[in-house]
Structures are given as C-alpha cells and as structure tokens.
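Structure incoming, see below.
Here the complex is missing a single protein chain, while all its other protein chains stay put.
Labels for the chains are A, B and C, by order of writing; each one numbers its residues from 1.
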Amino acid sequence: MSSTFGTCLRVTTFGESHGDSVGAVVDGLPAGIPLTEDNIQTQLNRRRPGQSAITTQRGESDSVRILSGVEGGHTLGTPIALVVANGDRRPSDYDSIKGIPRPSHADYTYKVKYGVCASSGGGRASARETVGRVAAGAAAEAFLRERFGVEIVAFVSSVGGISASTPMLDGADSAASNAISQNSIECIDLNTLTRGMVDAYPVRCPASESAKAMEAAILDVMENGDSVGGTVTCVCRNVPAGWGEPVFQKLEAMLAMAMLSIPAAKGFEIGSGFAGAAMRGSEHNDVFVKKQNGLGTLTNRSGGVLGGISNGEPVYFKTAFKPTATIGSHQTTADYEGNDAVLKPTGRHDPCVVPRAVPIVESMAAIVLADMALAQNARMR
Amino acid sequence: MSSTFGTCLRVTTFGESHGDSVGAVVDGLPAGIPLTEDNIQTQLNRRRPGQSAITTQRGESDSVRILSGVEGGHTLGTPIALVVANGDRRPSDYDSIKGIPRPSHADYTYKVKYGVCASSGGGRASARETVGRVAAGAAAEAFLRERFGVEIVAFVSSVGGISASTPMLDGADSAASNAISQNSIECIDLNTLTRGMVDAYPVRCPASESAKAMEAAILDVMENGDSVGGTVTCVCRNVPAGWGEPVFQKLEAMLAMAMLSIPAAKGFEIGSGFAGAAMRGSEHNDVFVKKQNGLGTLTNRSGGVLGGISNGEPVYFKTAFKPTATIGSHQTTADYEGNDAVLKPTGRHDPCVVPRAVPIVESMAAIVLADMALAQNARMR
Amino acid sequence: MSSTFGTCLRVTTFGESHGDSVGAVVDGLPAGIPLTEDNIQTQLNRRRPGQSAITTQRGESDSVRILSGVEGGHTLGTPIALVVANGDRRPSDYDSIKGIPRPSHADYTYKVKYGVCASSGGGRASARETVGRVAAGAAAEAFLRERFGVEIVAFVSSVGGISASTPMLDGADSAASNAISQNSIECIDLNTLTRGMVDAYPVRCPASESAKAMEAAILDVMENGDSVGGTVTCVCRNVPAGWGEPVFQKLEAMLAMAMLSIPAAKGFEIGSGFAGAAMRGSEHNDVFVKKQNGLGTLTNRSGGVLGGISNGEPVYFKTAFKPTATIGSHQTTADYEGNDAVLKPTGRHDPCVVPRAVPIVESMAAIVLADMALAQNARMR
Partner (left out) sequence: MSSTFGTCLRVTTFGESHGDSVGAVVDGLPAGIPLTEDNIQTQLNRRRPGQSAITTQRGESDSVRILSGVEGGHTLGTPIALVVANGDRRPSDYDSIKGIPRPSHADYTYKVKYGVCASSGGGRASARETVGRVAAGAAAEAFLRERFGVEIVAFVSSVGGISASTPMLDGADSAASNAISQNSIECIDLNTLTRGMVDAYPVRCPASESAKAMEAAILDVMENGDSVGGTVTCVCRNVPAGWGEPVFQKLEAMLAMAMLSIPAAKGFEIGSGFAGAAMRGSEHNDVFVKKQNGLGTLTNRSGGVLGGISNGEPVYFKTAFKPTATIGSHQTTADYEGNDAVLKPTGRHDPCVVPRAVPIVESMAAIVLADMALAQNARMR
C-alpha cells in the first residue's frame, strides 16, 4: 500500500520530481460534494515554492487539472484523478550528485531498496511528491467542510529553538501550558485561529514577535549556506465525537502515520504529548462537563481523542521537521563505493521546510479525518 | 482494518477485558520458523500485571495457547491463532462507574461510537487488548531473529520528569546529545543494551540512579492515589538497509502509527526527533562512511531511516505515555446525561504504565519490521 | 490478505485439519446485533460431517465457542472470535500418503509454496477450514437479517449429470429458462424456497424426483470407490438496491471470488450466466417496471445486479464443484521425487461435496453481502 493512504477514502499519489507530472487519485469520496480546480489550486498555491524570500525559488506554477470524478462542479462519487505538470525541470542540477549519495537524503536507501536510481536521486522521497497530497487533501477537506463544518488550520509553532506558545486549549491550567511552552514569548489561540491569520506572515507563525525572530533565523541560515528545522502545530475544529477506529487505526495513530509520512518529519505529539509524560494523572485528566452538543471536557490535554476516538473537543497535534538535508556548504562524506568524497552545494532548496509544510500537514489531516468519517459511517449507527 | 495491523504480515487482535479470552491471529509469517508457546510466554510474562510492587496486582497468569499454524515447533506459513484466557475477572469492580464516563478514559467515546458499552467500560481500549499484540509480536520477533538476527530492546527512558540519557547513538557530538538529554543523570548505550540489563530493574530503566529515582516517584504517586506518565525508548539493531515503503508506509510512519496505537501513547519521535527540529542541517546531517556491510553513517541523528527506508544503522525511537487515567482519588466530573457527578476510586490499576509498556513497544516494533521485511521481499530485488 | 476476506467486514479464518482447533475472527460487524452461540451452531450443524448416509462419517461435534465481541446476547461492535475444537483427529489416517502427493489435492502445491507440509497434507486446503467460514457467515447473516430482512437460501441444483430446473426467476420466458435447464425434470421456485424445504432431503435438492436420482448417484459412486461433482445454486432475497462497489469490487465479482475460494469450486455464474452468452440482447435485457419500492425489472436474467450493483431484484448464482479428489480406489501416480507410485485409498471422505457445501455457499454469500452493505453505508448517501 506504499503509495496509497486510507481505507474508506483512498489517496494514491504518483510522480517523480523530474518526470512528466505529479498527482493523485482520490477514491471513495461521496458524490455531490462541490469541488472545482480552484478549490484545489488555493491550497497548492500555499505549498508552491517561490512564495517569499525564505522559500526555494524553483518556479513551479503547479496548476492542477481534474481528469475525472467531477462533473458540473460536483463530485460523482468515482475516483478523482488530479494532475500537476512538472514545469521547471533542471535535471542537470543533479549532475554533481551522481555517484555520491547526499547525506541525510534518500539517495542511498532508494538505491539499496530498488537497485536503480531516478535521475533526481531519492525518487519519490522528494518534496514534490507532496503536490499530490495537497491536491488530494483539498478534495477531502471540501467534503469535511460541506458535511460537518470541520475547520483545519496549521501553523509554524517553532523554527530552530524559537517557538510560539500554544496553550493546551483550556487556559485554566497555566502549569500544564507552561510545560509545553516554556521557551515561548507569545500565545496563539487555537480556538479562533484562521488560515488568513497564519498567512499574514511569510514564515506562517501567527504571532508577530515570534514570526520576526523565526524569519531572521531562516535568513541567517540562508546566508550561511545552512538550514534549520522546526515544528508545525495543527488544530482541527468541529470534529464530531466518534471518529477514529479502535485498536490499530486510532485517530491519533493514523494522524501520527500521516505526519511521519511527510518528508523530513521526525516526531509527532497529540494533546499534551511529551509534556504529558511528565505529568500526574490528577493534573492530566480532562473531567467531563455538560456542553451544547452533549458532553465535553473542561480541559483538553487529550488533544480531542480518548481511546483513539474523537471526543468532540478540538483535535490538535504537533509535528517536528528536521533541518533540510540539502545545504549550501561542502560536506565530507563517502561515494557509493565507500571512497572519501566531497559533496558540493547543488540544486535549489528551502532553508527551512516548515512554512511550506503547513498546507501539507493540513492536507494529511484532512485525508485522515475524511477516512475516519466514512469508516464511522460504515459502522451503521 | 480497525483490529488488523499490517499488509504482508497481518496481526488481528480480539478480546474484551472481561470476556472469555483475548488473543491474536498472525497471518503471513513464513513457514519453517521455530516457534513454541514458551517463546511467546516469555514476553507475555514481561507484560503481565503483578510483577512487582509498582504494577497492578490483578493476578492474571496469562498462559498462551497456540491453536493453529504451528506444528512440530515450527510455523506452517498459515495463520497462527494465539489465545489467552481471561482469568481474574471482577466485573463488579466496574459497578461504581456505571453511568459515569471515567475522565480521560474511552468509556464516553466508545458509547458515542458504538451506541453500546461493554460492561468493562472502554471496550477494546483496555490495556488487556495488548496481550494479543505481545503474543503476536513474539511470533514476529522469532522470524526477525531467525532470518536476520534483528535485536529489539526497549526500556523506560523517563518517568514523570526524571529521565535517563540516551545519546543519539554516536557519542561524537555531545552538543546534539545534550539537546535530547539535558535533564538526565546517566547514559544508556543503545549499541549494547540487552533485555536482561533492562529487567534487572523493576522500573525497567537500565541505569541504577535513574531507576531508583523513578521507582521512588511511582511509589509516591501510589501513596497519594495518583499516577504518573513516562517515556519508553526502543532500539532495533541489525535491521538491514532497504526496509520501509516509500511515501505513506515509511518505516518511521508505520512505527509512529504502531506506537500511537498503544493505549495511553501521546507522542513519538525517531532519531533526533523534536530536538532535531531545533538543529541546523550542518550539525544534523549524517555523513556517509565505509562500513563492513557497505555504507554506514558517522552519526545517527536520522534514527536509522532515510526517506522512510532503513539505512542499516540502528533504528531508535521514543514513545510518550500519559499518566494512567484511573486514579485512586475522587474526581468531580459529569455523568452521561451531563449532571455533576463524583467518580470514586475503583478497580485495580497501574500507577505508571511504562514498565509494562516495554514489551508492548518491542512487540509493535517487531510487527512493523516483519511486515516491512516481507514487503521488501515482495519487491523482488 | 490470504486468510482474510472483506474490506468493511473482515473475516479471518484459521486452523489446520489436524491441529488444536479451527475458527474465525469477524471484525467490523455493527454493535447491537442479536447473536448467540446457538445461532451459529445451527449453520455449523448443517455443515457437519456424518449427517446422513451420503456424507463422510468423521464424527466432529463442531461446537462453537464465542471468545469475544458479544455480551449479553448482542454484538459489541468489536472483533468476534469464534473457535471450534478439532475432536476426531486421526493423523495416522494420513500415514499412507507420506511421500505421495494426492492427485488433484493441494499436497504438492502446498509443498512447493511453503517448503513444508502439515501432517494432514494440503494444510489449509482442507474442507475443515470452512468451519470458520460457516461460523463467520452465521454472524454476518444475523446482521443482514436484523437490519435488512435479507434471506439467503442455497440448494443442490445438480449432482453428476442430474439437475433440477431453476427458472431465471421470471417464468414469463420459457425459452430463456430452457436455456439453462434443458436436462432438468423439476422446477424450483427461488422466490419462495426455504432452508426447511432444502433440508427435507439428505442431498439438499428440494425437488423430490431429482433428489432421489441424485442420492442414488451418490450411493452408486460410494459403492464403486468413486466420487462425483455437482452444483449449488443460491438465492439472496430482499437485498436492497445499491450494494456492490463499482469497477473491481462489483457484487458479482466479490461473489465469484467468494465462491471460487471454496475448496473444490471450479465455476461460477450469476443470473443467465453461461446460457446468457448464447442469447441476444433483445431477449436478454430486463426491462424496468414500477414495483412497490421503486423500479424493478420484468425479468431477471441479470441475477439482481446491474453494473456490479444490486438492483433490488433477487440475487441468484450457481457454483460448480468438482468431484471429491479423494477416492476409494488405487491411483497410479508419482511420488514427490517423480517415481511411479500407487496411492491406496485412505482416510474418510465425502463421495460428493455439494450437500455439505450448501451452508458454506450461504455463509460466503452472507459475508459478501454484509461487507457490501457496510461499504455502501460508508458512502454517506
């Protein structure tokens, strides 16, 4: 199931960085959902390189075409094929890496796994593969919005050591909040955050002081031929209680798989996450209270899930991304035969992946939630 | 696919906490692998409650029976059904929770999802479900050991705020190591760690000073009718390069899913993890060097994976577990109708899940690796 | 997915003929369905050997135990594990076949596939594996009956060359009917047939003259140390329009897979089947007419499916079974090394599998329909 994600909603992506095109087939989406190329293009544009001074300048226009599954602006319930042509190909950029696997890239492992190498090196481990995910995610999101009013907003919560604070969605318990935001200087409210607020900053951190510091950090690594990592936090609001399949396909398990499947991801936490591992039960437990649509919880350290199933509270989680492996400095390493070799700076790359990872995180979240929505419906309650 | 995990190796678990029995069916394991009930019992005994003063005293003997798929001490290549009877059932323990969903438990979400409740509350969200995982994992491990010499060792790396240091498997770069172990007092060598070393301490942290402090912390919460969270770190050695399916079934993605599917898990990180998000590319990249079996890397911040595929270096990762939701104190919460209610302490529970989570983490890691081994073999290189 | 069938409803069977037990895990059935061991036992008893003079005398009692997923006589929505112990094992019966693969049995192909052999020869290719299917099918049927009033009835439609006529459910067009029943002497009405009517005859053909001739044919081959093949026809009534997944999981495709997965099955046809291939469109097309629940068709050559989706008319199909491979005569064949060898009659066997195949066909039909029902529900119409 390598290039396919999901059970009831199945997303299959295809395409090499330097082949004809990239895209996705989205199968299982209900019929009658409003969907146009424009809906999808909006998210693709947010993923596209060259949006600002702090992203790579590879000039892809990334225009999506819907090949099937949509007629008259609505889904037919049949597979939706989405294609984006690869425009700005420069395979010659990769000439210098022939014979030398790039450190912390997938060149070496792809060679071992397949016995062959695509001209672009790491094959499908390219960031360009995520075009298909974002296109598919936009379709999944159209369904979630139309049928359930689900809202998904992601943002950059840290770059290098600089982080913006995100309380555990309760406000009541500052000790707990502090546990996850000790280095932060500003606080972001996950209950009201919008994509507009996020996009107001090139670095996509909706807190002006933090954003300024993050931007400076990125410009600094750019100047020094280096790169830097970061984290993306995502909140999903209006998720009905009851989504997520018990045991192995728990909602948090599928989100973790989805996030760790994004290139450069190294960590995932939901709700209290790693900070929760340092807490006591009496301070971590979310007690129930009466809310408008049934029961809710007073606090939300659980991150909106209990036993793998959504409980009606906002679902929020954070994903860690390592610094971009491609850097603008010489690296002393080995060639495929094990001989000493020096890898020269090459190609174009982002000094920090997290601003462009924001729509990718949202897309994968949408795909997971839509799959879980359909799975719950199959249960016939 | 709720209760089934894996594609080439498929593990299906079944059983409620207070039903007749729990177990698993393991399908897809090659024929001819040595496997006996004793092999499986060894790991089940490590998961069993009542092993020490710091675990629950529910007295399950947890004896496994192999119903199929094994003949003459070897696998037949057919489904292996494994069953463990539920011995020490006390459903009356749960009488007091009728009508009140336990905070941070799955009682409420199971009710919403299924419309019915098992008498034991959260149905399959019980820790007892993991008996099937451990039994199945032992079978997967037998295969990995026999065919590849894979060694999997997990241990408790923190309890509450107390953590033992684990360097990023290289030693060369103390700055990086510090990034993930700033609070630690002792260092554990992932290259040489054995299960024997881990089991020498009831808390399963193979570092005597840390272990002592962790044990004290657990006894403290027990006395105070509370609970505490923690983390489990796991290393998988001798994993051949080439395992892990590109794009969605990346090795780290499947490990993340597997770990987040364990009850009480809230976070996952591989290699440098969240600490890596604070680093620069020049310090994070693992350059290649010649090693005995081809290329290796000088450092291992990647955690043994590149682009979702194992690179031949040890795979290591950490999982965060929240504090046990069941606590020995009164909790002011709401009943199913939303009325104020007080939940009294009830049943038996572990004050801290991580010591018993150790074999569960190992088991899920084994299931993931075995599935990826078979998937790579299907590729026909 | 070898031992697992289905997507939304997943049935996994396990067990060797001469191991500890056989059984199944049924995952994905909705909660709240009435289900007891008695419901399941009823169908298992119809599959059990030793029911009459024309079936094998292996004396299995085949008592089912529900290990999980059911509480208080209702399903919990969690995996239902069903186990039947293997009672009357006589592995010594198989001593004589050591070294010689039985003709038209799976001994040889299992050996090639797995490299090992279970002591009973063909491993999971045993008729005993179908115990798990029947147990699982009974659970699926309980759901279909409770929620949709679906009725599934199968019967023996031919033994050797002797067949009972089954019109294409319309009566109107005798030419068409004749096309599929030219050798038949009696006619069975699929609209009113019940299991009671079927079980009134040991051979399970609910047409007295045909049944008598079939029984005589079976007794004849028994006396002569031979065996004979036959066909089973099955009708599923009250199947709502809309079940069956377009393209690859068409209702007829899944039924075909399900039927051909039964040991000894060699053919499948739905509606007009092979006879339809000899017809013209003008005589084969089923024109629409107004019926009580919307549109229906005047005739039903389609067998209740259009484009892979049920149309509300009865679904009916026929499965061909070859003669039992185990016969009571000497066979001149080769041993595993290719040397000439003579296989002596051995073990106990059915001279004709079709009477006992009736509940197996019904069970597989129920599993397919339940899976399709849930899949359609996931579609969120």
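The working rule: a residue touches a chain if its C-beta (ideal position, glycine included) is under 8 Å from a C-beta of that chain, and two chains touch if they have at least 3 such contacts.
These numbers come from a predicted model, not from an experiment.
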For this session: Among C:55, C:231 or C:363, single out the residue that touches the unshown chain.
Result: C:231
Seminar exercise, completed: Of A:124, A:301 or A:349, the residue that touches the missing chain is A:124
Problem set entry | Identified contact with the non-displayed chain, of A:64, A:81 or A:136 | A:81
Exercise. Thinking of the whole complex, not just what is shown, which of C:129, C:215 or C:362 touches the missing chain?
Worked result: C:129
Problem set entry | Candidate in contact with the missing chain, chosen from C:51, C:104 or C:238 | C:104
For this session: List the residues of chain C that touch the chain left out of this view.
Result: 1-5, 7, 13, 101, 103-106, 108-110, 112-115, 122-125, 129, 158, 160-161, 221, 226-231, 241-242, 244-250, 252-261, 263, 265-274, 276-282, 284-291, 294-295, 297, 301-303, 305-312, 320-327, 329, 331-334, 336, 338-339, 375-376, 379, 381
Seminar exercise, completed: In the full complex, chain B touches the hidden chain through residues 7-8, 28, 30-31, 77-78, 147, 246, 373-375, 377-381
Exercise. Which chain A residues would touch the chain omitted from the figure, given the whole complex?
Worked result: 1-4, 10, 12-16, 19-23, 25, 27-28, 31-32, 65-69, 71, 74, 76-81, 83, 113-116, 118-119, 123-124
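Just so we're on the same page, only the chains that are shown with their structure count from here on.
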Seminar exercise, completed: Comparing each chain's Cα average against the average over all protein Cα atoms, the nearest is chain B
Exercise. Copies chain B and chain C touch; is their interface built from the same residue numbers (over half shared) or different ones?
Worked result: same
Problem set entry | From chain B, the most remote chain by mean C-alpha position | C
For this session: Specify the angle of rotation obtained when superposing chain A on chain B by their C-alpha atoms, rounded to a multiple of 5 degrees.
Result: 180
Exercise. What is the distance in Å between the mean C-alpha positions of chain A and chain C?
Worked result: 47
Seminar exercise, completed: Whole-angstrom distance, CA centroid of chain A to CA centroid of chain B, is 25
For this session: Indicate the whole-number Å distance between the mean C-alpha point of chain B and the mean C-alpha point of chain C.
Result: 41
For this session: Would you please write down the residue numbers of chain B that are in contact with two or more other chains?
Result: 1-4, 13, 113-115, 123-124
